[in-house]
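Removed from the display is one protein chain of the complex; every other protein chain stays in position.
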Amino acid sequence: MPPDGLSRLKWFTLGMAVLIVLALCPQFLPRFFTYLLALILITGLMATSLNVALGFGGMYQFHHAVFYGVGAYSVSLMLIKTNLPIALCFFTAPFASAVLALVMGFICVRLSKLYFGMLQLSLGSLVWVVVYRWYSFTGGDDGLHGVPIPSLISSVSGSFYFTLIVSVVSLGLMYVILNSPFGQILQAIRDNPERSETIGVHVRAHQLVTQVIAGFFAGVAGVLFVTVEGSAFPDLMSWTLSLEFLIMCLLGGWFTFLGPMLGAAIIVSLRTMVGVYTEYWTTVLAIILMLLIFFLPEGVIGYLEGFFKRPDVSTEEDR
Amino acid sequence: MDFSTTITFNGLIQQFIVGLSRTTILFIVSSGLSLVLGVLRIPNVAHGSLYMLGAFLCYSVATLFGNSPIGFWFAILLAPIGVAIISLATERGLFCHLYDREHLMLLLFTFALMLIFHDAVKLIWGSEYRSLTPPVIFQGSLPILGMPFPKYNLFLLSIGPIVAVGLWFLTQRTKIGKIARAAAVDRDMVGAVGINVSWVFASVFVIGCFLAGLGGALVAPTQNITQGMDHTIIMEAFLIVIIGGLGNVWGALLGALIFGLTDSMGIMILPQFSIVFPYAAVVIVLIFRPKGLLRATW
Amino acid sequence: MRRIVSYMMFVCLLASMIGSSTLTFAASDIKVGIIDTYSGPPSSYGLDVLDGFKLALNKINANGGVLGKKITFVTRDDKFKVDLGLTEAKELIMRENVNLLLGTINSAVSLAVSDLAKKEKIPFIVTYGKSSNITGSKGHKFVFSMNENTEMIGKAAAIGLAKRPFVKYWIAGDDYEYGHAIADAVWNHLKKIKPDVKLVGQSWWKVGEPDFTPYITSILSAKPDAVIVATGGAGCIPFLKAAKNTGFNRKVAIYMHTATELSTLRPLGLDAPQGVIGTANYYFYYPETPENKVFVEEFKKAYSRYPSFGSLIGWYTANFIAKAYEKAGKVDPEKFADALSGMTIDSPIGKLTVRQFDNQLMLPMFMGVTKKVPGYDFLIATDIVTIPAEEIMPSIEDIKKARSQD
Partner (left out) sequence: MLSVKDVQKSFDRFLAVKNANLEVERGEIVAVIGPNGAGKSTLFGLIAGRLAPDKGRIIFKGKDIGGLASYLICRRGLSMSFQIVNVFNRLTVFENVQVSVLSRLRRAFDLITPSKRVAVEETREILKSVGLSNVENRASGSLSHGERKVLEIAIALGANPELLILDEPTAGMAPDETASTIKLLEYLNSDLGLTILFCEHDIELVFSFANRVMVMRQGVSIVQGTPQEVKDNEQVREAYLGGS
């Protein structure tokens, strides 16, 4: 929800306060939690980019992780195999994801819902196969490790600050895009593609552009992942990971902007912290999911929003 | 590396038959998925887990009977029934409250089920590999066109048509099949006519899951029974259902044929890239027939 | 308002996480962090390693530990996923403050964690990952391998196979690094030793392939003399099963690296095909030394099953760790790494040495043939030939070359 005029200042102050707290984190948090925060930011950025297509665009984006992986691989390969300036490598890698999103989107947007999702899943799996098999270039299933990243941004706190800055900028950009006429029309398409078409919207073109935008920011997240972890590997584009991102969106609230970020925070910390105590953390996750579906079908933030602002919001399914 | 492969006609035929026996399992599993998807509109990700559960149950029952032939037949019969009972419990306890939710939510829900089944299998059966011996009459191989062909695969080949005919009978000739088909097209209308849709849905769900369990039980003697069986099969089953046409049982057969045969032929013709074939087949089908090969029910 | 609430939740979440972290800060023990796969198909290997490790550790701690300290350990399940493994490694290093890391069966996880260990200067001992890159091109001071690697397998197989009369070979395997690495290593060395061998074809299947029948029939139609099967872990079992069902083993000679290992043969029971040639680093019935008998007895008593190679890895890894700390004289990662490098200990399979140059454990290899033997309800290896470690270690020149390229 865009802040309304009166309280804009309030929101701005709150946002800045959160930012400052986050920026101070490495000073007082143990190293591991700084790392974990960076991981949450990256995963959250990734989930938010997925949600641009999923929650705001209504596209069943079943294999979003491909763009994540391609971003990570592009930057790793450029850093390892070429002598290009490092800044250039970081900057161009997300465009590789965007180009892939354009190509895959071009084929997929002709279909809708489950068919779209499945076609994307198959195409994504083809990309995965190529990465998985092309040993001489991508390192095959072993992946690429020890990517040479300048120590300024590869140390725990350095990578945290880099991640924080890049993800805040990216989130800001996505927020602007979603609240622009483009984003408004995108949401209309989500609600009702046929109707959108009859008011003069070129639905396919709109969806294609959305794919490119979502793919681009997924690529950014991929680049950040390499900065923090120093590795790229085929797991980054596996369909199970895609499903995990999807769950984050649904968990946090897929019709809200910050929902995916919250979902990512919940899942990443659950995975890390519950994983310490039990191998069966997936069961804990499953139970949380079931409770969520029964009691909070709009996700956590969606529920809070409905609770505070819009008791009249309709959950009627749009076919 | 230097090598040359000669592809003989006999080899091709052989490969074709082998592909068919693989198709059988794929068909049984994906037809169940398709049924659930078509009538209940549930993209059941946990279908693969039920398949895995079928295999594990089959193993346990057979071991209980000391791996005797009778035990094997019992296992083949009882394992899917066990799976059906579990699915009935989940349907009545959980799913039946969720039918009006969005597809994505149902997908998520079945994913949660998949996680639970996965951990449950790990808890109950542990992490060791299991292996089941087929009865003596199915051990070894028969020569077909001068090439040894496993007897068990022949048995599988004969099961496929039986299941297909059974499904055809069920959907076309029985009352419940007719109601289910009508419900797939317009569920409100069926409810309005005064039929208890809820129970129709439950029985369709159970039948679909029974098929998953049957697939798992049948496949148990040919491979090692282990966690992770669910991952491979569910992906393939979904792709098959999609290229066949959502909810269309015959589509599932066609899709399974395409999938099984491109796979086994790919192994023969371009063995180094066989991993690519099924995905490529799906992409090609969807580019030319975006809604699948046969008519989808939704 | 609603956003305030969500931020509050976020903060609470963080606070709870930090709260839980403060519990673990008692550091008088030597703490080993183990990352391995404890769920999914590869978990039986990880559990075998863990059991062997525990067995040895209990004995060490019962005898007073090392340097007056007990050795304790914590485990994390990486679920065969690299991202999870990496996060867990960082958690173990940064939050649990472990003194060294152990793991894992997944080569990609091993390589990723190895890179982290290099940065953090924490010794990392690879227990089951078999990529030759771990101690080869990607090796460094802090990484050790306690298992054989693909290069060693290849050399051993080539030496063993060259003595047999096969000429026309087919290569088949798992379509991932491990499969291809083994296949390349076997073939390159075999070609060197016996130049007249011919490769008539190859097939590659995806990892986790459930049914091998189509591959076997397609191989049979090319009529090779022998097939080199480069499949690892879970793939071995269904392959051997399909081989028996199709009568593959009676038509063609099969070589498969882990075919004779207990982990492969025990689950198959009497369903395994006879006459399959396999290499392994350990059998509980071979070598028939007193040390081995003692080890088998102890292991059986503790876990009521036979030890597999994984159990042995766990066992000697624990002993290596204890001895290395003793030699280092204090708990210090640099000193520990220096001490472990080049160390020799006694084991059920004779003296074992960690090669000083690349920290790769020098393991002998045993080549045997599967056979039904009365007294066991599974097949065992017979006609065992020992290939000494010195003959199969990767050449130092090659490693130097590989490392300089990176």
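As written, the chains take the letters A, B and C, and residue 1 is the first residue of each chain.
Throughout what follows, a contact is a pair of C-beta atoms (placed from the backbone, for glycine too) under 8 Å apart; a residue touches a chain by one contact, two chains touch by 3 or more.
Predicted model, so just to flag it, every value in this text is computed and none were measured.
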| item | value |
| --- | --- |
| Displayed chains contacting the withheld chain | A |
| Contact partner of the left-out chain, one of A:Ile86, A:Ile107 or A:Ile177 | A:Ile177 |
| Touch criterion as defined above, residue of A:Phe116, A:Phe225 or A:Phe255 at the omitted chain | A:Phe255 |
| Touch criterion as defined above, residue of A:Ile86, A:Val156 or A:Val201 at the omitted chain | A:Val201 |
| On chain A, residues whose C-beta touches the chain left out of the figure | 2, 176-177, 179-185, 187-188, 190-192, 194-203, 206, 209, 255, 310, 312-314, 316, 318 |
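Everything that follows uses one rule, which is that only the chains that are shown with their structure count from here on.
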| item | value |
| --- | --- |
| Chain-level touch network, classified as line, ring, star, complete or other | complete |
| Chain A and chain B, separation of their C-alpha mean positions in angstrom | 33 |
| Chain C: positions in contact with at least two other chains | 38-39, 175 |
| Residues of chain A whose C-beta touches two or more other chains | 133 |
| Chain C partner contacts - residues on chain B that touch it in the complex | 1-8, 10-11, 14-15, 18-19, 21-22, 25, 118, 122, 127-131, 133, 139-141, 147-153, 219, 222-224, 226-229, 231-233, 263-264, 267-268, 271-272, 274-275 |
| Touching residues on chain A, where the partner in the complex is chain B | 60, 107, 110-111, 113-115, 118-119, 121-123, 125-126, 129, 133, 239-240, 243, 246-247, 250, 254, 280, 282-283, 285-287, 289-290, 293-294, 297, 317 |
| Chain A residues touching chain C - in the complex, by the definition given at the top | 11, 14, 18, 29-33, 35-37, 39, 132-133, 135, 140-143, 145-146, 156, 229-231, 233-236, 241, 258, 262, 265-266, 269, 271-273, 275-276, 279, 300-301, 304-305, 307-309 |
